[in-house]
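The full complex has more chains than appear here; those shown keep their coordinates.
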Amino acid sequence: MINLASDNVVGASREILDAIAAANMAPEASYGADRFSREAEARLSQIFERDVKMFLVATGTAANSLALAAFTPPWGAVFCHEESHIADDECGAPEMFTAGAKLVGIRGFAGKFSADDLEHTIKRFPRGVVKAVQPSLVSLSQVTECGTLYSLDEIKAVAAVARRYDIGVHMDGARFANALISIGCTPAELTWKAGVDVLSFGATKNGCLACEAVIFFDPAKAAHFEFRRKRSGHTLSKGRLFGAQMLAYLEKDLWLANARHANAMAKHLSEGFANIAGVRMPWKSEANEVFAIMPKRMADALSKAKIFAAPWYTHSISMPSGEQVKDNESFLRFVTSFATKADEIETVLKTARAA
Amino acid sequence: MINLASDNVVGASREILDAIAAANMAPEASYGADRFSREAEARLSQIFERDVKMFLVATGTAANSLALAAFTPPWGAVFCHEESHIADDECGAPEMFTAGAKLVGIRGFAGKFSADDLEHTIKRFPRGVVKAVQPSLVSLSQVTECGTLYSLDEIKAVAAVARRYDIGVHMDGARFANALISIGCTPAELTWKAGVDVLSFGATKNGCLACEAVIFFDPAKAAHFEFRRKRSGHTLSKGRLFGAQMLAYLEKDLWLANARHANAMAKHLSEGFANIAGVRMPWKSEANEVFAIMPKRMADALSKAKIFAAPWYTHSISMPSGEQVKDNESFLRFVTSFATKADEIETVLKTARAA
């Protein structure tokens, strides 16, 4: 079986498991005060070249929702892509954590929106007009839901609009490491130097078991985070489980190595698909995801060979203009991970070619 | 260092770590659909002699709050001990998960309330009277915040009142295994046979790293749980982390063995304290917790010997009538766990005696 439906169908890197085991028996302070979590914060401050405030939680949904709530009152508006993960895939968690703030979707190709689109949308919600929810935050996903990336200039342009309208900038970095490797800049350049205020720093998909960091580049904004985390049930009593994972994830650049491998596997796959007649890729594969429209019989052949991908949505508003999945076609998402093997990719391509 | 401040300052049983490692690399369905989680549900159905619906989450706060929300509308009342964990120690999580229901505290000795106390309190909130929040659920803690236990008859009496007023019964079983061992009945007898509708089945404190089950004895009541869990960020993508822990916890009765050991250690400690002049225990140690009022210099001696206990609250409304912590006394909670060693207890007692 080759399962590329998501990068969360595999377990953890061996180093992560070892770290959990190594952190096990000695008594440690509870509720996030353990030394592993504290060291992880120090390590991230080095990596991001700035004193950050960091909190560990178990899921991306929790990380995003808590980050949003730190910037958005119940009468606030969070601007995001209309098909972003926070808008479409978290069952309303952001609304729960913010006590009912509004996520305002922005349309745009390939999971991205432009600075202009953002400004146009913000203007619909004038500051101080009581009937309008108040602009509070913009959230961009890096990597996006379409596997694409914002360039540094695009992020800076979005952040400039945000600053002009006095709202914060959140980056949903569930696949932050994959983005970083692709763009080839420093973590600081990809975030606060480009104007990002708070980052959901994903680790689960890239080699951990359950570990995401919310990173505040301005510690003042984190003032109430501990209460929000506790109150949402996301403060682990045996916090070492998170701390040990995050430390090992950063140790010896495991996070970068894992992402580099996953991205290479995706590149291998997308280059292979590009050479198979009948396969179209609506978006450039820029990280560790490959989206492919293919004949149904090719999809069936993969499935029969126990090669699993995720059926994707055909109503996507991020599609290239004119693109349409036909009745005899399937639209599939393939996601590679640290655990994907090169010969698995070969098998996928061989099977597809044969169909 | 001997840390008895809580049963969450230690790591996990070796078997739990091994199970996490063993469950690691093969692809598994995400978001709780993994085979470990499914097998854990089947195993719990056997243990509780009934088809249960079970959901795994990372913390007791999440387990309790999600269980409460399944039974309580925003205009509902949850009856609980005035100093229960859900009332005092979860930073308002039940209010967040229920969208603002009211926890109504009931007073009572040793962390417990009686069926009569419950009925008296329910009557303050007449059914159908619009200004009154509506009785929805009673929650009792087994083990209580004072380390004491409800007898089966006491639980049945509380549940009988609940049935009469048409409300549900929740048991906060963060230390369920310790209670079970002490009482010596079956899991079914301690729960649904006594009238319990939904159980927070704790595993973290008793040998897991981060794993709690919410167990519904009537699956119909679980209808919307998946949405509530996802929406609160508690649906792990790599759900095997939970499933593997829970399976190993139940395997070969590890959970019972761990609790039996912890309880024995507490018994050892409380019997020792009973023979030390100047030490008073306001409540009987019935599970794995020992609460002791002692001279300050004895507490200091323990502390100097790097023996840690948790300073407890002197305003407790659960105190025996007339009991008072004096200015030259300390009030401490000692919690034993699967990892506590008999010679550690000996050291504690020796140090106390010497002081």
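Every chain is named by a letter (A and B) in the order it is written, and numbering of its residues begins at 1.
The rule we apply is simple: a residue touches a chain if its C-beta (ideal position, glycine included) is under 8 Å from a C-beta of that chain, and two chains touch if they have at least 3 such contacts.
As the structure is a prediction and not an experimental result, all values here were calculated from the model.
Shown here are 2 copies; how many are in the complete complex?
This complex, considered in full, is made up of 4 identical copies.
Methods note: only the chains that are shown with their structure count from here on.
Per the centroid of Cα atoms for each chain, what is the distance between chain A and chain B, given in Å?
35
Considering the complex alone, what residue numbers of chain B touch chain A?
Residue list for chain B touching chain A: 1, 3, 6, 8-12, 17, 20-21, 23-30, 57-63, 65-66, 90-93, 96-97, 204-205, 209-210, 227, 230-238, 240-241, 308, 339.
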